[in-house]
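A single protein chain has been removed from this complex, and every other one stays in its place.
Each chain gets a letter, A, B and C, in the order it is written, and its residues are counted from 1.
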Amino acid sequence: MASLQFNELAYTNLDEFIYGHAKKPVVCSNGMVIGGGTVYPEVNLTLPTMLIDTETMPKVLSQYEEMIHGICSKAHELLSPGIIIEIELLPPCTFNPQWGIDVTKVAKGVMNEYYSKFGLKSLLRMTVVDIREGKTLTHMYKGEHWDNVIKTFRGCAEAGADFLAIESIGGKHLHDEAVMNCDLPRALFSLGVVGCRDMAVLWDEIVKISTETNCIPSGDTACGFANTSMVMAHKNFIPKVFAAIDRVMCAVRTLVAVERGALGPDKDCGYEGVYLKAITGIPISMEGRTAACAHSSSVGNISACLADCWSNESVENVRLLGGMAPTVYTEQLIYDCRLMNVASARGFAHEMRDILSESDRMYDPQAYILDPGVVIKISQEIVKGKTHFERTKIAASATIKELRSAFQDGLLQLDTKELKYLDIFEKQLKLMPNDEAEFTQFMIKNSTLDKFDPAKYDFNFNAVAK
Amino acid sequence: MASLQFNELAYTNLDEFIYGHAKKPVVCSNGMVIGGGTVYPEVNLTLPTMLIDTETMPKVLSQYEEMIHGICSKAHELLSPGIIIEIELLPPCTFNPQWGIDVTKVAKGVMNEYYSKFGLKSLLRMTVVDIREGKTLTHMYKGEHWDNVIKTFRGCAEAGADFLAIESIGGKHLHDEAVMNCDLPRALFSLGVVGCRDMAVLWDEIVKISTETNCIPSGDTACGFANTSMVMAHKNFIPKVFAAIDRVMCAVRTLVAVERGALGPDKDCGYEGVYLKAITGIPISMEGRTAACAHSSSVGNISACLADCWSNESVENVRLLGGMAPTVYTEQLIYDCRLMNVASARGFAHEMRDILSESDRMYDPQAYILDPGVVIKISQEIVKGKTHFERTKIAASATIKELRSAFQDGLLQLDTKELKYLDIFEKQLKLMPNDEAEFTQFMIKNSTLDKFDPAKYDFNFNAVAK
Amino acid sequence: MFDFTGLSNAVIEGDNDQVQAKVNEAISANVDPLAIINQGLIGGMNVVGQRFKVNDMFVPEVLMSARSMNAGIELVKPLLAGGEMTNRGTVIIGTVKGDLHDIGKSLVGMMLECSGFKVIDLGVDVSPEEFIAAIKENDGKILALSALLTTTMLSMKSTIEECVEQGMRNDIKVIIGGAPISQEFSDQIGADGYAGDAAAAVELVANLLQ
Partner (left out) sequence: MFDFTGLSNAVIEGDNDQVQAKVNEAISANVDPLAIINQGLIGGMNVVGQRFKVNDMFVPEVLMSARSMNAGIELVKPLLAGGEMTNRGTVIIGTVKGDLHDIGKSLVGMMLECSGFKVIDLGVDVSPEEFIAAIKENDGKILALSALLTTTMLSMKSTIEECVEQGMRNDIKVIIGGAPISQEFSDQIGADGYAGDAAAAVELVANLLQ
């Protein structure tokens, strides 16, 4: 594997570590600078109940057109200094790259219209679906599935997308099993061994396409991993501390995108983005209270502390009394951003950040690990690791340690069931072999092929074993 | 008419004039104190597309039950220190008082369950529809319409409502005409003469019922008046300055509720509530960015500066990806409130208030007149008036003056069309007779009976003429 | 050729006196009365409609223009043979049963009137029977229904069903609007069209009557 980058943090001074500002801002051709001092709204939209097929495609496109119109017109009306629109393609629009490309064209068409007519600055993030799973998948890096992912990326970029993104899923089936069983070593294998390797291959390709098409490779998220844990924890199906530890472990995997050349802003639903920001200095998109339309959350405010873009995660095109839901959420995001930006302008950004953090930090370990101070502390540990495997393991143990001491210091509420699991996870980690090769061998022996088939990943066991 | 109360402001010191704190807090039997330092979320919900009739009533009730369940369970989950639920009855539930009463029972039943099971504190505001209009109305204060309004109030109170409210409409038809023609004197007649008199009769009755049933008479709003202007201005159908002036004039009318014994919290959609708070010290409910589900707004943040309850105005029971819309909005309101309350706890409430104000103040006259400093300044003028008529007129002229100077000082953006209308309105006011009797005579002569029928209001012209 | 610019501008300005003066001038010059109406008065009003649509005029200004146009028409009327007045079609409009929201519907009516349609406004809280009666009485071509409440939207459906029952569904086009209404809902209940605002409503009616 290519040697690791980022052996030091981009931030060591907590005072600089704040929303709206990134050490490596992303400067866009229309003049918008992400991480350059202003928090921008990032609106994410999706289709209402409807089929996507050849027959319905015209209707699909007109749905997207209507949504982008509503969003742009609201952004103009409320004088937003700029807006980012994210479209997470739905599966048929990646299985059929042309459909994804057509969606991009329609969206960009409306956005260009608002720019030329009203001067509204906007950027389009196209998120391709990682369709590399399911019964018909033959291989992760060749064959129909891979080809369609790549074609969709290239086509969307050529059709005018400003940012490319994906929520990649290499190793996900292993992780699903890990979540259901609260099996931290298996999560570690999924993320730190399989996932990180998959990310490297995938992101090398995305960065290459971006360079060739003059597009910005933005970032990835652990949606299939830590967000699954988050939703499960939220339903009280698994302990919250698992979801918190999992989130920090995921940072190492998502970070690989940046190691391979992604520039940001990292994707909204990757709450682990705060660790990427700490370690690399790239700007990040985050989501919180105004993403309740997509899922309930225990990090509604604290997630904004370090946001450079502020997102609603996803809302479908249904009518509310005040208008279509994507337009309604655009308005909410714009006001949220005004609040943060005005606080900055008045010199109260730090206080606002601290208020946002204090709002949630104490009530949930998933919130606690998003506190800027905690992020820097744990990040400092993570970068000490010499391999992705080591870093992921450190992420887990450092988080366990941090949560325990936060509880002891009265900074975090944890009930006895949660505390019990902290012990369980600590024990799980202790029992794991320290050697990556040995560990890998053990995990592969204990996994079925439908959860992880090394052949499909070109997973070279000897390379791991060195 | 009874003599005017409130000849001095409750607030003269801007430092005390802030969200969460009211000079006359409302202390509720479950321990919640509105205006006692904590901003509470107030969730407002409504039915999705469906008919209300005898046949559908079981379904209607189960819709309400589902919504209240979702709201209470989210409030419990997110550790809200308490929650207020408002149900604005829909017309059939006032035309048939028993239906409105049944809705109250169902709602209160669920709320009580969450209190006894989880200790969740909650309060129910029942808002009766003012059905006193339409073809079959014979009289404002007797006959079927009036009787049903009164029966619904009493029944809801007996069924457990904590607060009674209404958005009354005496004089509305005159005001509709005023809005369409941007006719300030006609608005003044509607609000300062007809509306204020109607309020006195209506609120005497509501206060009486409240006393007898141990319920709290909360407040009214100018929904049928200033909110109509607001929506019209938002659509660019009328100048924004009209909507701003109209809003302040409405304060005099809404204030009559308090003069007759209403205690607060004043109702959410009455943005004029800030003037009531300044003049009387009662707590108020406000709505802003998180009410985008109900209508778009140019006061998304500034409306929170003085809020004691924070509301979403109204959202229908439709499914979003993250859950049912009323539950989703509960989450958003709770996080909004956390932000404000944590700022207070950290000693930064004033700064937060000023950030909220600066966020919007400059871009719309309707926002500007919600700035706490401006509110106090104009309120000081209003209380100098010796009659409702005089106060409403002062409200108009003081607002015009304030908007003009704000523009001149670069504190408020107004385009030339808006400025032109400031001149027009000033002229309209100057041409008006100063004497209420003379003015009334003139207006009645120039109104058709379908817009205002003095007989239906027991409007005693001689009393006005003295 | 008579120059109608002055007359049209007076309508756009909503200047009653000027309109009447210019109309009288044209009448004295023996200009065809229908041309005075169509080119002068309605010509001006068309500009008003366009400017309103792009937010360049406010409602009170449109109303002033409409009033001045009507004042002009009153002067020309005596010169027209009976029934010669241009009417692009009659629209029956109202807010449905149980719903008292007035203004949106009135604005749609106003804009339709300004665009040369005859508008019969039945007001608010209108029952299916009342709509049917008005269509019959006035030879209505368009039935325009407004609803602002989620609980009265379905009254639109029953009104359409009543039209079917009365065997008149094919004689009229039904259009609907109001804050909670969407194209989807329109399709669902079998209306002929939906418009989100007054300007769009005018286009919709014009298209449906072609």
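Here is the rule we go by: contacts are C-beta pairs under 8 Å (C-beta built on N, C-alpha and C of every residue); 3 or more make two chains touch, one makes a residue touch a chain.
What you are looking at is a predicted structure, and each value in this text was computed from that prediction instead of being measured.
The chain not shown here makes contact, within the complete complex, with A, B. Only one residue in the set A:239, A:270, A:300 or A:372 touches the chain that does not appear here, and it is A:239. Of the candidate positions A:14, A:33, A:61 or A:90, contact with the unshown chain belongs to A:90.
In the complete complex, the hidden chain is touched by one of A:228, A:280, A:379 or A:399, namely A:228.
The residue from A:50, A:201 or A:437 that touches the chain not shown here is A:50. In the full complex, chain A touches the omitted chain through residues 46-52, 90-92, 133-135, 176, 179-183, 228, 232, 235-239, 316, 417. Interface residues of chain B facing the missing partner chain: 319, 321.
Keep in mind that, in the parts below, only the chains that are shown with their structure count from here on.
Of all chains shown, the one whose average CA position lies nearest the global CA mean is B. For this pair, chain A with chain B, the centres built from the Cα atoms lie 41 Å apart. Under the contact definition stated at the top, the residues of chain A that touch 2 or more other chains are 321. Contact with two or more other chains is made by residues 150, 180 of chain C.
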